[in-house]
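Note that one protein chain of the assembly has been removed; the remaining protein chains are unaltered in position.
After this line comes chain A, so read on.
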């Protein structure tokens, strides 16, 4: 019997995938969002977490940059 799951396909480079996997494992079990790790660069996640992942990435990016105070 074929099984169908609705979700979000994420395709990205390997470091980004690792970042997302790490984010997933840092959350409590009830909030884990990765459904399948398809391969190194593809993840299949819950359909609702897109915004959350994006904001986590931009937060991560902001941590790595320094803005000169005005």
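Definition applied: a residue touches a chain if its C-beta (ideal position, glycine included) is under 8 Å from a C-beta of that chain, and two chains touch if they have at least 3 such contacts; residues count from 1.
Methods note: contacts and distances are computed from a predicted model.
One chain of the complex is hidden; its UniProt record names it "RNA polymerase II transcription factor B subunit 2", one of "Trafficking protein particle complex subunit BET3", "Exoribonuclease phosphorolytic domain-containing protein", "Anaphase-promoting complex subunit 11" or "RNA polymerase II transcription factor B subunit 2".
Taking the whole complex into account, chain A touches the unshown chain at residues 1-13, 16, 20, 35-36, 38-39, 42, 44, 47, 50, 53-54, 57, 61, 65, 67-68, 70.
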